[in-house]
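Only one protein chain is missing from this complex, and each of the others stays in its spot.
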Amino acid sequence: MGRIVLDKVSKSFGTTEVIPPLDLTIEEGEFAVFVGPSGCGKSTLLRLIAGLEDVSGGVVKINGEDATAVPPAKRGLAMVFQSYALYPHMSVRKNIAFPLRMAKLDKSEIKQRVEDAASVLNLTDYLDRRPGQLSGGQRQRVAIGRAIVREPEAFLFDEPLSNLDAALRVGMRLEISELHKRLATTMIYVTHDQVEAMTMADKIVVLQAGVIEQVGSPLELYRSPRNKFVAGFIGSPKMNLLEGSEAARYNAHTIGIRPEHLTVSTDGNGWQGVVGVSEHLGSDTFLHVQCDDFEPTLTVRADGELDLDYGARVSITPDLNHLHLFDHDGQRIG
Amino acid sequence: MATHHSRSAARMMMAPAVIVLLGWMLIPLTMTLYFSFKKYLPLRGGDLGWTGFDNYTRFISSSAFLPSVQATLIIVGGVLVITVVLGVLLALLLDQPMWGQGIVRVLVIAPFFVMPTVSGLVWKNMFMDPVNGLLAHLWKFFGATPVEWLSHASLQSIIMITSWQWLPFATLILLTAIQSLDREQLEAAEMDGAPPLKRFTYIILPHLSRAIAVVILIQTIFLLSIFAEIFVTTAGSFGTRTLTYLIYQRVLESQNVGLGSAGGVYAIILANIVAIFLMRIVGKSLDT
Partner (left out) sequence: MARSVTTQRKVFNTLLAWLIGLLIFFPILWTILTSFKTEAQAINDPPLFLFFDWTLENYAVVQDRSNYTRYLWNSVIIAIGSTILGVLIAIPAAWSMAFIPSRRTKDILLWMLSTKMLPAVGVLYPIYLLFIQLKLLDSRLGLTIILMLINLPIIVWMLYTYFREIPGEILEAARMDGAGLKDEILHVLTPMAIPGIASTVLLNVILAWNEAFWTLNLTAAKAAPLTAFIASYSSPEGLFYAKLSAASTMAIAPILILGWFSQKQLVRGLTFGAVK
């Protein structure tokens, strides 16, 4: 269940085309993440799949059947919204039961399924509360509960964690991943946070201005970004990108090197520079080094124990095996 | 987002409201305009033909016109000053921590819910009566001669009654506005060393400016057409004949419809001038 195919799907609002025709396939059971900066069209794409927006062109297929003209209620998809969109006048129990009531299941079946979902999500004690009496994380769980009870073809998540605080976000990330492993249902997840994309996805779809920049597994994207945009967007801290004479040495317009592929030493003969701020994470230290020969500051990952003073002189050697080369248009050439 | 189908449904749903309001606006307005160019005396010959702008010039040049404009302006201006100044002070006070805040709020709000004829009559008889009124007793208690409020201080009396009715409205709106002020702003100002008075003039007052403007505009529109308060107290005598009251007398008491209608057109124009400013503010709040 749950293979979703977009065939030349496009979307315009009035005369502005927000998504030019694009093709995309999400396989059964896959966890696909749409990631990109805000305004890149990722949420719109999700809403096209959900049926909350009409496509301007192209075909949306769910399990091989054309669903383009099918209303959202009939597509068999469940969605978790950014604001959770819980029904404020209903108890948690009624919220979770709502899709089942709509599907006209009988009472005992509904009760059973709601209680199962509640126990999976640790909501059993809160079933009779109203959404207004719950914490952010609990509301999030109710929204997920409402989605899982109906056993949909696929789950759609629209930035579901962006309203939670950092600690809770990490926990919920894990819970959603576990849910996916257990249910093995197709999930499509929209986020602007590349960490969420990297940690959760089977398949990442990087979008910019409505265009798919690259599709692939997290490590594919990390190891061989197809262009400068993906290179800069995936990975934290960001890949270092250098232009000009340094790049020209490799016959490229831009070269990229990740922080972990730079080695710092106090007496080498690589790029010479001065240490600025050092960020100590414990396991790693990220050094921000201003080199003598070029403008952009380099971010270097070093050992967690390394302790260099502000202003210390260092030399930096790139690992040439992990050098990314891009041409004038930002496309990967090696 | 919306499809073609939903757009036409939207138009259908709006139609009843739009149509009745359009009718309510256009039909009487057209009739008023029509009558204003006629010599029309229902009890003394009826329709006596077209007179051009005669009614308009006669209305303005009548000896009652200027005093009525003056009375209107004094009443509107007086009530506005009293309600806005006291309203700001009262709102500031009610925003302070205290016991029984809810009850005080209820006490302050109450006059707004009293029907205008009741407040007019209660004030006239039980407070402003020169013999039995409570104010007369108060004056006598302090050894002063009781004031004949509604004949000797008629405008002040109307202003007092009307202010009593509208102070709750101003207070309530200004209080709502004060409560929406970001407390951190005030604390930041306190940290920056601004004393209470400076905090009021530089932070609270600017924050309230929009609410004050709304209070002024809405009250002006309602105050320009106050009627019942005058109807039951002085019936327009002792210099309390406002523009609204003058028109009312021309139309219904002396049945000079043409003249009254010309006055009505003046009143509509006046109200519209105020309304334009109010609509600007309201329109802006729609965008956010």
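In this document, chain identifiers A and B correspond to the written order of the chains, with residue numbering beginning at 1 in each.
In this section, contacts are C-beta pairs under 8 Å (C-beta built on N, C-alpha and C of every residue); 3 or more make two chains touch, one makes a residue touch a chain.
The structure displayed is predicted, hence computed values, not measured ones.
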Chains in view touching the one left out: A, B
Residue in contact with the excluded chain [from B:122, B:155 or B:194]: B:122
Touch list for subunit A against the chain that is not drawn: 50, 52, 71-74, 77-79, 81-83, 85-89, 98-99, 102-103, 146, 150, 156
Missing-chain contacts mapped onto subunit B: 2, 6-7, 9-14, 16-18, 20-21, 24-25, 27-29, 31-32, 35, 90, 93-94, 96-101, 103-127, 132, 134, 137, 141, 164, 167-169, 172-173, 176-177, 180, 183, 210-211, 214, 218, 221, 224-225, 227-228, 231-233, 235, 244, 247-248, 251-252, 257, 260-261, 263-265, 267-268, 270-272, 274-275, 278-279, 281-283, 285-287
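Keep in mind that, in the parts below, only the chains that are shown with their structure count from here on.
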Where subunit A and subunit B are represented by their mean Cα positions, the distance between them in whole Å: 57
